[in-house]
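One structure, as structure tokens, below. Some questions next.
Excluded from the complex is one protein chain; the other protein chains are retained at their positions.
After this line comes subunit A, so read on.
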Amino acid sequence: MNPPAIPAAASDGPARRLPGDLAIWFFILAELLAFGAFFLAYAFSRANNVELFNEQQLALDRNSGALNTILLLTSSYLVVRAVQAAEAGQSRRAANWIAGGFACGAGFVVVKLFEYVAKFAAGVSLSSSTFHMFYLVLTFFHFMHVILGLVILAALWNGARKGRYGPGSMNGIETGAAYWHMVDLVWLILFPLVYVMR
């Protein structure tokens, strides 16, 4: 069995192709730059307040952060399976995979809300410290992207149920899937940066 890291031979297939709409990729690049700027603002601000950041980070709920990472990764996986099913002409099956992906994304929202409620109950607010300001702004900015992603997944689910996606009409589902993977991608940096790095 080949390890997954070995790339498939690029010559063994059709020409290189950007999946989905070109516009979504420019949007994704803009989003990555915005998240990148936030991450670096956090990292360099931390460099000036290492003790404060380390101390207050200890109070974060790493279990819910890790659980949310697993939920997003699993959701991304299920959406990949949906795209593969659509590519194979199985639109109904694609709808079921998307529903699974939506459920995991909704699970992220529920876990995050519990985390916020616990934090607010502990008196955390935007003005309580530099660390908490960053924690709230960064995670809430990401949270809003998850909400938008869920709206997109719901639209994809509806489209797949109506048989809108297939081997010759992959653009819509590829475009929505690319956005959802971007939401996952930025969380993969946010989690170690804010919850674990010390």
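Heads up, the rule we're going with is that a contact is a pair of C-beta atoms (placed from the backbone, for glycine too) under 8 Å apart; a residue touches a chain by one contact, two chains touch by 3 or more; residues count from 1.
In this section, contacts and distances are computed from a predicted model.
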item: Undisplayed chain, where the name is taken from the UniProt record, one of "LLM class flavin-dependent oxidoreductase", "CoA-transferase", "Cytochrome C oxidase subunit IV family protein" or "Glutamate transport system permease protein"; value: "Cytochrome C oxidase subunit IV family protein"
item: Of A:Q56, A:T69 or A:S91, the one touching the omitted chain in the full complex; value: A:T69
item: Options A:V80, A:A99, A:M133 or A:A154, residue touching the unrepresented chain; value: A:V80
item: Absent-chain interface as seen on subunit A, which is shown; value: 4, 7-8, 10, 13-14, 16-19, 25, 29, 32-33, 36, 39-40, 43-44, 46-48, 50, 54, 58, 62-63, 65-66, 69-70, 73-74, 76-77, 79-81, 83-84, 87-88, 167-168, 174, 178, 181-182, 184-185, 188-189, 191-193, 195-198
